[in-house]
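For reference, the structure I am asking about is given below.
The complex appears here minus one protein chain, its other protein chains still in place.
And now, chain A:
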Amino acid sequence: MSDIKAATLEYATRLGDDSVVLGHRISEWVSYGPFLEEDIAYGNVSLDYIGRARMFYTYAAELAADGRDEDDFAFMRNDREYRNLLLMEMPKGDFAYSQVRQLFADVYYTVLLPELLQSKDETLSAIAAKAIKETKYHLRRSRDWVLRLGDGTEESHKRTQKAVDQLWGYTHEMFDMDETEQLLADEGIGVDVSKLRDAWLKMVTDILTEATITVPEDSWAVRGGRTGYHTENLGHMLTEMQIVHRSNPGCKW
């Protein structure tokens, strides 16, 4: 396998991991939302991410060409092999926590996907094209929620500020590059995320400010998702997610 092909396989896997982990976390809200409409909306967003994961993994499987399929990528890899960003794996927390995480992720995709759309790799570009539309809706939703929660009651404000403070340190690694991603960026296949932080920060700052939320200082950062150095949360999440699939090896569903 050429270096570029191997890097693309790794890249598609990373993006698939981000999607499946976040999609799973959102799905945990179904039947636990503050009202029925919200259960439906959560289901929608989760479905979009699961759909994205399937597209990225299917592409990864195609590149790997070793007989694996999308489900082997999702269900047969351990937490140490997962390469998702830490932000995605954080537990669902309270409603404010989930919505703030969602805002950070949605703004991230808002700045990332248009770049991925330009990829010389047709499959990645096609996935981006589909995802861009979904992300528009996602961002409208998480932005609205953060505005309402931030500028709602004293309690909702407090919870929202706390979520922002607790999650901020996990956002920095979203803009880290490593050799693999640099190679792909140089080839016009992958996105140079290091160039996206300013745009992300500007959008997030505008929204948080309007929501009367204080933007935290960049005083701490936790990193490791892209190297498989995860928080303790991912292992539990995958244990649950993979249990049925792994208990019945080689089965079709």
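Points worth noting:
In this section, a contact is a pair of C-beta atoms (placed from the backbone, for glycine too) under 8 Å apart; a residue touches a chain by one contact, two chains touch by 3 or more; residues count from 1.
What we mean here is this: contacts and distances are computed from a predicted model.
A chain of the complex is left out here; the name its UniProt entry carries, from "ABC transporter ATP-binding protein", "Methylmalonyl-CoA mutase metallochaperone MeaB", "Cytochrome-c oxidase" or "Phenylacetate-CoA oxygenase, PaaG subunit", is "Phenylacetate-CoA oxygenase, PaaG subunit".
Per the touch definition above, the residue from A:Met1, A:Ile40 or A:Ala65 contacting the chain not shown is A:Ile40. Screening A:Glu10, A:Glu70 or A:Glu134 for touch with the missing chain picks out A:Glu70. Checked against the hidden chain, the listed residues A:Leu149, A:Leu196 or A:Leu234 yield one contact partner: A:Leu149.
Interface note: of A:Val30, A:Ala129 or A:Ala221, the residue touching the hidden chain in the full complex is A:Val30.
Mapped onto chain A, the interface with the missing chain covers residues 20, 24, 27-28, 30-40, 43-44, 46-47, 50-51, 53-54, 57, 70-71, 74-75, 94-95, 147-149, 151-153, 155-156, 159, 240-241, 243-245, 248, 250-253.
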